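Have a look at this one before I ask anything.
Every protein chain except one is present and positioned as in the full complex.
For clarity, chains are labelled A, B and C in written order, and residue numbers in each chain start from 1.
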Amino acid sequence: MIGYGFMGAAHSQGWRVAPRFFDLPAQPEMAVLVGRNAQAAQAAADKWGWNEAASDWREVITRDDIDIIDIVTPGDSHAEIAIAALDAGKHVMCEKPLANTVEEALAMRDAAERAAAKGVRSMVGFTYRRVPATTFARQLVADGRLGDIRQVRAAYRQDWLMDADGPMTWRLQKDRAGSGSLGDIGAHAVDLAEYITGLNVEKVSGLLETIVTERPLLGEGIGLSGTASTERGTVDVDDVAVFSGRFAAPEGGFSAVGSFEATRFATGRKNSLTIEVSGSLGALAFDLERLNELEFYDATLPSTEQGFRTILVTESEHPYLAPWWPAGHMLGYEHGFSHQVVDFVTAVRDGVSPSPSFDDGLHVQHVLDAVTRSSDDSGRWTSVG
Amino acid sequence: MIGYGFMGAAHSQGWRVAPRFFDLPAQPEMAVLVGRNAQAAQAAADKWGWNEAASDWREVITRDDIDIIDIVTPGDSHAEIAIAALDAGKHVMCEKPLANTVEEALAMRDAAERAAAKGVRSMVGFTYRRVPATTFARQLVADGRLGDIRQVRAAYRQDWLMDADGPMTWRLQKDRAGSGSLGDIGAHAVDLAEYITGLNVEKVSGLLETIVTERPLLGEGIGLSGTASTERGTVDVDDVAVFSGRFAAPEGGFSAVGSFEATRFATGRKNSLTIEVSGSLGALAFDLERLNELEFYDATLPSTEQGFRTILVTESEHPYLAPWWPAGHMLGYEHGFSHQVVDFVTAVRDGVSPSPSFDDGLHVQHVLDAVTRSSDDSGRWTSVG
Amino acid sequence: MIGYGFMGAAHSQGWRVAPRFFDLPAQPEMAVLVGRNAQAAQAAADKWGWNEAASDWREVITRDDIDIIDIVTPGDSHAEIAIAALDAGKHVMCEKPLANTVEEALAMRDAAERAAAKGVRSMVGFTYRRVPATTFARQLVADGRLGDIRQVRAAYRQDWLMDADGPMTWRLQKDRAGSGSLGDIGAHAVDLAEYITGLNVEKVSGLLETIVTERPLLGEGIGLSGTASTERGTVDVDDVAVFSGRFAAPEGGFSAVGSFEATRFATGRKNSLTIEVSGSLGALAFDLERLNELEFYDATLPSTEQGFRTILVTESEHPYLAPWWPAGHMLGYEHGFSHQVVDFVTAVRDGVSPSPSFDDGLHVQHVLDAVTRSSDDSGRWTSVG
Partner (left out) sequence: MIGYGFMGAAHSQGWRVAPRFFDLPAQPEMAVLVGRNAQAAQAAADKWGWNEAASDWREVITRDDIDIIDIVTPGDSHAEIAIAALDAGKHVMCEKPLANTVEEALAMRDAAERAAAKGVRSMVGFTYRRVPATTFARQLVADGRLGDIRQVRAAYRQDWLMDADGPMTWRLQKDRAGSGSLGDIGAHAVDLAEYITGLNVEKVSGLLETIVTERPLLGEGIGLSGTASTERGTVDVDDVAVFSGRFAAPEGGFSAVGSFEATRFATGRKNSLTIEVSGSLGALAFDLERLNELEFYDATLPSTEQGFRTILVTESEHPYLAPWWPAGHMLGYEHGFSHQVVDFVTAVRDGVSPSPSFDDGLHVQHVLDAVTRSSDDSGRWTSVG
């Protein structure tokens, strides 16, 4: 695993826990944790149970005893590491967003295709596809239970930037983070909308906006710790992204209308990734803040009996659920990371390409790029890719 | 009262009930109900308790024993009737939308200003301002409880058109209805967002879309009753409107970002007018399907105690509530029409201009017009008015 | 109408509004409002639109131009008035609880049966049976959608007594009110549970408790207005009632287990009458604070698709709904009183006994009495009646 921030903890929990509940075709070993700061990397390795720590990822990706590289660094280093690892014949799991730019994402996709030809696998970490409720939502759509999709609303709302005196962090700097709420959380909203509906966004019209344009610098470099400084730095990424989209129409059908929002200023919404899909036969609604629940509306029932139904997606027949707890026992945020490990390891062993692929990650990057271009072009409808 | 559709029943209930609970400065008398079809008008007058029926509104507006004209006809006749009534010295209450076009709305606003100079009053019927929860929401914002407004989301979602074989009605014809979901229900979303925040939308970027473009004609004219026909007619109004907006920035402040939706294809949403406002100190959320409740988030509380609070807006200290029932006894849809009567009659007696004015109605019309123009111009940002 | 408290306003609204929406077989005329205080009665009659006021109910019940007596006085006068009115050949609608004691209720039931033999009708005002969601709940049970009923939970929770310094009122005096929360609101919980399930409570085990035993007297008599006094009076009715019950078993079946609560100390619950019914095939849940909604759980669906479904009971196919507003437009507290008028007038015209009958009211009185006896007997199971 390369990297050891918040995502490192989540991925580690996935590797640690998955084999204890699921029957995997191979037992993953938590071999090496890599971080630039050797001391911090060692501390993280000890804490999270990795066998050893290292500070040079280039060396690690050449080691014969390493099969999989799991990348959890900030987005600006994804391309370099992932391409090198794939070229070195290592299977790669890469956190989202795939990259900070379309160019990097393209290069990564190409590397993934080259590698796949040699049986080397890659996956991008849109973990929210692996919340049982969202996986089940996709099944309902795929089974035709919603009929023709007419409208999709997807929003990822947080509020951790709402304090205008909150400090600068790398996530607010374009050169590190690529974009703001759009790439960080909007990417999830786009991917989840496409995953559940099985439809791709083709064009967008949108707005990126920075609400708080200057924030206090921290005395000791930019970061979440360090001494507060009286100086202020410029936030050059978006705080809020709102955009409309049109999905590819099924043959002879309607091009569904999408509404998207990504924000870190939604007061009171902590980690609310919501999606609502309206179809000709039914509807679905999901909120990540109640991740064990799926709202399903079946419009084929008698009119007196229709209503949004809160399905507790905790039955053993629901996706991923059987190895966990009895019905009604809740899963949490990190369970998706175990499911991701299950699917990745299974695909690698089965010699098939895991999903979502780097190509899927590239597509999302194209959507985000089109939103940025539309925002720069007075909101005009802009084609994806 | 001119007109006797669904809105006629609602306005009649307002006139009938308001004086039984509120202390009005004058007792309204339900004098004449006017409808083109004399027989139907008489039946409605009998049913709803109007003293008499008439078929010629031009005659009625000249009668000396008539003080107030209440207009509940489709939007295409609002301008003609309202202007004539105002010019005849009658106080006018006019259902929303004020008119089908900006031109008509402008003429009505001018007539209203001319009339006001002579002490003749006018009001447009954005009744949802008079749901106690929305009135209270505005008070919270006005009291500074939300701080600076950063984002506003307003959506009006219904699903009564979701059946692609549902028949044509006048609401789906541009020459009668002016627009589709945009003017019919989007107007409410815009007005309510502006009312609660106290901010006006200045520019918009949007999309109008017709999902079902052809529908069965009814054998006997266009209407909700009549024999079904095998012919199909063209729907030339929008089924769905999605648009972004920017609100006028307070001095030195931020221009709040708005997201709007109006749709009659939101499967499972029957009459869901939702609004969520995010501010620097708090947030509000409201849903017309739970109209006695207001969600309030106070971000000034200790972090461990913050949460969206479901306020039952049924306390005697809440707006409009004291004359009704004890706390916890629910109000319904039609109570807003009683509150509208109270405010209108009180303003007329006090010799002040009631709110919302025809000028407010014109402004909303400008917003809707800008959305239409933006939609026609590839979604480009378009100024209001 | 005899009486003019809070219930007088509600019943007046029922008489006033019902004929404006429903097609009644006869047009009720709001003839006389009777109150001991002539001046107050006249004011109420003027306010609520009764043709005249009177202060002597005995005289009014003999008038030839009066067909119906509607009793909305406190419970201690129900028996005398109702029996006299029935014996005088007037149809009687009587607010719940039917009476303050079983003895009175028995005499009323007997009078009702005598009267019925002569075509004179009577009904007791358990209005919450006429909330469309509860009526629909009963239909679902009657249609077998819940299967065998195993458990019923009914609670009526308010909090208006939670302030220990709140004043004495007649509702806290046994000689006026008969009992406290048990008779005032527990009666509704019992009646609604029985109405929805179609099953009668046969025995109970319960507890009555007074939480605040002394309260400030008001200087000018006992009432909600008047000068506060330094003296305190003794509350001799229950603040809280909690009891279990067993319902009559269907043949060869199970005697469903009931749990009941009535309280005026449920902090934050304003008017929350909740009921949840668990059956072998499904479940229902209702809360009067969201009275347009019914939760329905269909356990015959595939396990992955089961969930509590929030049915908006506002479709024209739902009970009582067709004459009101389009789907999704909410009804409020007072609509039940219109429905009550519809059913009462219809039954009177059709020459059938309206429901709930005085006998139903007597039965509820028996249940309350059994709870009181059980509470006095250390909670022992006590037979109803």
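By our rule, a contact is a pair of C-beta atoms (placed from the backbone, for glycine too) under 8 Å apart; a residue touches a chain by one contact, two chains touch by 3 or more.
Worth saying up front: this structure is predicted, and the values here are computed from it rather than measured.
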Where C:Thr135, C:Ser205, C:Asn292 or C:Thr372 are the choices, the one touching the absent chain is C:Ser205
Among the options C:Gly5, C:Pro326 or C:Gly379, the absent chain makes contact with C:Gly379
Cross-chain touch to the chain not pictured, restricted to C:Arg20, C:Lys47, C:Arg150 or C:Arg232, is C:Arg150
Full-complex touch with the removed chain, picking from C:Gly282, C:Pro319, C:Gly332 or C:Pro354, is C:Gly282
Checked against the full complex, the residue among A:Pro25, A:Gly49 or A:Gly198 that touches the missing chain is A:Gly49
Against the hidden chain, subunit C presents residues 146, 150-151, 153, 159, 162, 164, 205-207, 209, 211, 240, 242, 244, 254, 257, 259, 261, 263, 265-268, 276, 278-283, 297, 299, 306-308, 374, 378-381
Where subunit B meets the left-out chain, the residues are 136, 294, 296, 302-312, 315, 317-318
It is residues of subunit A that touch the chain not shown, namely 6, 9-10, 12-13, 16-17, 20-21, 47-49, 158, 160, 269-272, 288-292, 312, 314, 325-335
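We adopt the following convention: only the chains that are shown with their structure count from here on.
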Greatest Cα-centre separation from subunit C belongs to chain A
Distance in whole angstrom between the CA centres of subunit A and subunit C is 54
Separation of the C-alpha centres, subunit A versus subunit B, in whole Å, is 40
Among subunit A residues, those touching two or more other chains are 306-308
